[in-house]
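Below you'll find the structure, written out as structure tokens, and then a few comments.
Removed: one protein chain of the complex. Kept in place: all other protein chains.
On to subunit A.
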Amino acid sequence: MSRLLRWPVRAASLLAALAVWQVLTAANVRLWVRFDRFPGPADVLHEFGRQAGHGQYWQDVAQSLVRILTGFALAAVLGVAAGVATARSRWAGDLLQPLFEVARPIPAIALVPVAILLFPANEQGIVFITFAAAFFPVLVGTRHAVKALPVVWEDAVRTLGGSRARVLLQVVLPGILPGVFGGLSIGMGVAWICVISAEMISGDFGVGYRTWQAYTIVDYPGVLVGMATIGLLGYLTSAAVELAGRRLTRWLPREDRS
């Protein structure tokens, strides 16, 4: 498909989904699934317009973004550091790897009670849960990338006089970027799931909290505005990670750079 055609096709796909949604709700379709009480796109758009006029909506968006970016940044830094350490140092591997392997299968959202016990404020607990969600994909992506580095790159730098520190800076960190960005992309997706869930369970504000509040007062258009907001924010942050990854790994051979 030519590059010029791709964006219209993508836009048409979204518009078609909206059109089907509008038809199903406007016609009050009741088959096995029921659309007679389901808000249509026009209701949701109207509700979005109402909410966008209030500062509270934007405060919720900002709060969720601050939480996810803080947790994600911590996960990125510590995940890469722990991944490199456990892959390159036997000592660090023996010390940390068993701990990580036991903690990794625990869903981050199951840490809500732990977060409530550990942290003095909800805010810190939610950031912790977001961090825990993104940390393991980054850790695993980094560790695999370090182990997959061609030995010849490291040997070349060592025989040119490079110390272990220079090998780390000149070979390991740039060489693992493709794997790290794979982990960051997955981590960002999981982090959104967890930050929204944590806000729904224990938040006082934020998009997740507001969406759950709308549900409790049977404000279905409000619920769908929340869902659409989460989807859009998730898309934008994931796209930012993808874009940064592409910019930093231009050296990779790629058939299609779209």
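The criterion applied here is as follows: a residue touches a chain if its C-beta (ideal position, glycine included) is under 8 Å from a C-beta of that chain, and two chains touch if they have at least 3 such contacts; residues count from 1.
Quick note on the criterion: contacts and distances are computed from a predicted model.
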item: Among "Cytochrome c-type biogenesis protein CcmE", "Succinate dehydrogenase", "SSS family solute:Na+ symporter" or "ATP-binding cassette domain-containing protein", UniProt-listed name of the chain not shown; value: "ATP-binding cassette domain-containing protein"
item: Sole residue of A:Val9, A:Val102 or A:Val152 that reaches the chain not shown, by the stated touch rule; value: A:Val152
item: Option from A:Gln170, A:Ser185 or A:Gln213 whose C-beta touches the chain left out; value: A:Gln170
item: Residues from subunit A at the interface with the omitted partner, ascending; value: 150, 152-153, 155-162, 166, 170-171, 174-175, 177, 249-253
